[in-house]
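Beneath this line is the structure, given in structure tokens, with notes to follow.
A single protein chain has been omitted from the complex, and every remaining protein chain is retained in its original position.
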Amino acid sequence: LNKIDTIQRASQAGPTALAPVEDYLAELHARVAAISGGKPADYIPELGKVDPELFGIAIATVDGQIYAVGDAAVPFTIQSVSKPFMYRYALQNYGRLAVLEQVGVEPTGEAFNSIVLDEVANRPFNPMVNAGAIAVAEMMLGETQDERLANMLELFSDLAGRKLDIDQSVFNSELATGHRNRAIAYMMLNTSMISRDPNEVLDLYFRQCSVKVTCRDLAIMAATLANDGKNPLTGKPVFGAQYVRDMLTVMNSCGMYDYAGEWAYEVGMPAKSGVSGSIIAVIAGQIGICVYSPPIDKAR
Amino acid sequence: LNKIDTIQRASQAGPTALAPVEDYLAELHARVAAISGGKPADYIPELGKVDPELFGIAIATVDGQIYAVGDAAVPFTIQSVSKPFMYRYALQNYGRLAVLEQVGVEPTGEAFNSIVLDEVANRPFNPMVNAGAIAVAEMMLGETQDERLANMLELFSDLAGRKLDIDQSVFNSELATGHRNRAIAYMMLNTSMISRDPNEVLDLYFRQCSVKVTCRDLAIMAATLANDGKNPLTGKPVFGAQYVRDMLTVMNSCGMYDYAGEWAYEVGMPAKSGVSGSIIAVIAGQIGICVYSPPIDKAR
Amino acid sequence: LNKIDTIQRASQAGPTALAPVEDYLAELHARVAAISGGKPADYIPELGKVDPELFGIAIATVDGQIYAVGDAAVPFTIQSVSKPFMYRYALQNYGRLAVLEQVGVEPTGEAFNSIVLDEVANRPFNPMVNAGAIAVAEMMLGETQDERLANMLELFSDLAGRKLDIDQSVFNSELATGHRNRAIAYMMLNTSMISRDPNEVLDLYFRQCSVKVTCRDLAIMAATLANDGKNPLTGKPVFGAQYVRDMLTVMNSCGMYDYAGEWAYEVGMPAKSGVSGSIIAVIAGQIGICVYSPPIDKAR
Partner (left out) sequence: LNKIDTIQRASQAGPTALAPVEDYLAELHARVAAISGGKPADYIPELGKVDPELFGIAIATVDGQIYAVGDAAVPFTIQSVSKPFMYRYALQNYGRLAVLEQVGVEPTGEAFNSIVLDEVANRPFNPMVNAGAIAVAEMMLGETQDERLANMLELFSDLAGRKLDIDQSVFNSELATGHRNRAIAYMMLNTSMISRDPNEVLDLYFRQCSVKVTCRDLAIMAATLANDGKNPLTGKPVFGAQYVRDMLTVMNSCGMYDYAGEWAYEVGMPAKSGVSGSIIAVIAGQIGICVYSPPIDKAR
């Protein structure tokens, strides 16, 4: 977390109180850039090749203004930041009750890749840990795998307001090394928490994690959440307003894994982190924020 | 939860929107009273003797108005509803950092009496599970045990706006049967999570759980939280405004144990339940709510 | 266990003390046949189709005599009874130290299909639980999968003294439903406890479990162990005498899963059970025993 943590705390005091925002962001960026520590994730080998000095901040308002500083246009893979959007998609298409039957909303106190499953309720604890996110990935609509992949890409493209693509080399790297996720998927298949072929579900899940975005894109995607599901840039209603609260609640309690409690305590904004080094946060009705800095700590 | 769960959902729609409040409460009470299910806790034998038909609701506003319906004046023991107040007291007297060193703020996904300790951080996960509450109980100020007991009673009396007492028979029952809490305390002593004699710490903890309150009292105590620490009835500033947010955050993420995530999702108010059948909830700046109905479910 | 448990206790008193053995076995069979309880495993659907009334006992001496009673010629799949033989094969071909690096020899107190891995030692706890048996299956020699399958079948054929085959329908059933074993294999791949493609390793493992044997075959195979590795029927030295003690030690401490301690206490012979309802036991230097009765209890 490191820089990101500090910046989120700084931003609490608040950009909204300051004008011009650009000056504030530039000053903040300069101040936080001095912080070092952590290192880029390398358990997916392709991720380890990133420049650790990259550092960008972007803020998008619900009325479509975007403020960015630093490396806000550098592409990286979305990784776990994709999870709340996929969850929101599932809620919209299946309804709250049906989704709750497949995936809980309880924080686990466990790390992101925990194999602990709620075998009493027969579902993963929440959609922010890998197990839950894999179960959610199975809910992407489409008759064929190609259709599901296309629908997934369209979802993220609509959220960003521009056409997004998969980073093939990261996807291949995930596919080649994702044995733990495969173990999780087979355990869930074994207890009927998922029902389709794990390889197919993981193919979509790994692609979803490999969608290429920029810091600016993620700020817009977060602002879409802040804006009741309507993209503030394109005006397209990606999600209906319904379920936005559900999604933010789960981001709030589970988005930062086993640091979620301390995050709520220290920062207090619904947020989601990803191993490529980005964090998004949402101030409902106001702004979406993205901070990007590849070095991460163990809380991811 | 049962009745309480339903009532909280109902109350979201809201008392503030309705006048007169009394009519609304009476109607709500009548509607919810029809719900049955659950049963009173009896692992502390004295608790099992309660009349399961008791049912009260009380609401206190930050400007000191109190609305109550049903069995809102029947005394019962506060049990775990005492935990957030003790935590708030510790924050005030030791500061956030010192308290965080002793007790974390992470939800555990585990039940209230879980023996799982965060042995990496060497502290209980959060102050709402028994382990954390016992560590917090050790922080009550006082040179002697008598002083600490007096301070604890004074704290709760100030919060309720009237002199409160211990229910001796419940206290004796807890003392006689609290072996699991004793095991937790000795494990914490073993890893230096607590440092005083567990018997002394548990003596205070069991007494704290045995403080006699009514539904009306708890509504006022919750309203004191909603009112930035100032008792709306007596005007006494029991807590400084500082740390109220910390406390509500922890109630929000951990107050309902392993149902906390679903509670946040379904109800969304910072809340705390206790085995004697009460739940308090806080709407910051507006009201404190207490619902009392002895039958409980397994989430407690 | 049921019948088997009783019979093993009875057989302690001892066939060697009795002549003629056939009379003893017939009497024992009649007495034990009256015991009911347990039911055939059906988590592999094909296994659930067996006649639960089948019941056979066979004893083979190290000098090649065979005594059999009841359904001792009915074929069934060997299942986990294959594990000690595969372990013995690995010891012979890799040596004790190399095998110990891949698979431990500690009982786990856990069930047969436990996912608990010894992540400190980075190896499965022992070769009798599925995780360890899968790691051992990877050690079958052969350049290609076909060669490895042929070597495996040859091993079991040599042990039984006749050409054995795979039960294709059980193999297909295992392949279709073995998701938990797949999860275990991917977890081991993830921590480098195994290094080959899990699907290939499991293909061999599922085939190994699907080798068709009779009660008589297994008695001969057990007698081969009792006879220092030399098949008492054919005279062929299937294993060198070396490592027989290692293998019996592991059967003794781990062969009966989480009932191993009680088995050692109650029966005291190195033994191995399988879900298709057979148990083998070995009296070193004297006899191999097999009891077959499909209904099993939860200890398997």
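Each chain carries a letter (A, B and C) given by its place in the written order, and its residues are counted from 1.
We take it that a contact is a pair of C-beta atoms (placed from the backbone, for glycine too) under 8 Å apart; a residue touches a chain by one contact, two chains touch by 3 or more.
Just so you know, these numbers come straight off a predicted model, no measurement behind them.
Asks: Could you tell me which shown chains are touched by the chain that is not displayed?
Replies: Checking the complete complex, the chain left out touches B, C.
Asks: So one chain is hidden, and I want to know which residue out of C:Met193, C:Cys254 or C:Ile289 touches that hidden chain in the complete assembly.
Replies: C:Cys254
Asks: Even though one chain is hidden, which residues of chain B still touch it in the full complex?
Replies: 115, 179-180, 182-187, 189-190
Asks: In terms of residues, what is the contact footprint of the unshown chain on chain C?
Replies: Output for chain C: 104-110, 116, 118, 125-126, 245-246, 249-250, 252-254, 258-262, 264-265, 268.
Here, only the chains that are shown with their structure count from here on.
Asks: Treating touching as the only link between chains, describe the layout with one word: line, ring, star, complete or other.
Replies: line
Asks: Going by C-alpha centres, which chain would you call the most central?
Replies: A
Asks: Please work out the Cα centroid separation of chain A and chain C, and write it as a whole number of Å.
Replies: That pair's centroid distance is 48 Å.
Asks: With centres defined as the mean C-alpha position, give me the chain B-chain C separation in Å.
Replies: 56
Asks: Going by the touch rule set out above, which residues of chain A reach two or more other chains?
Replies: Touching at least two other chains: none.
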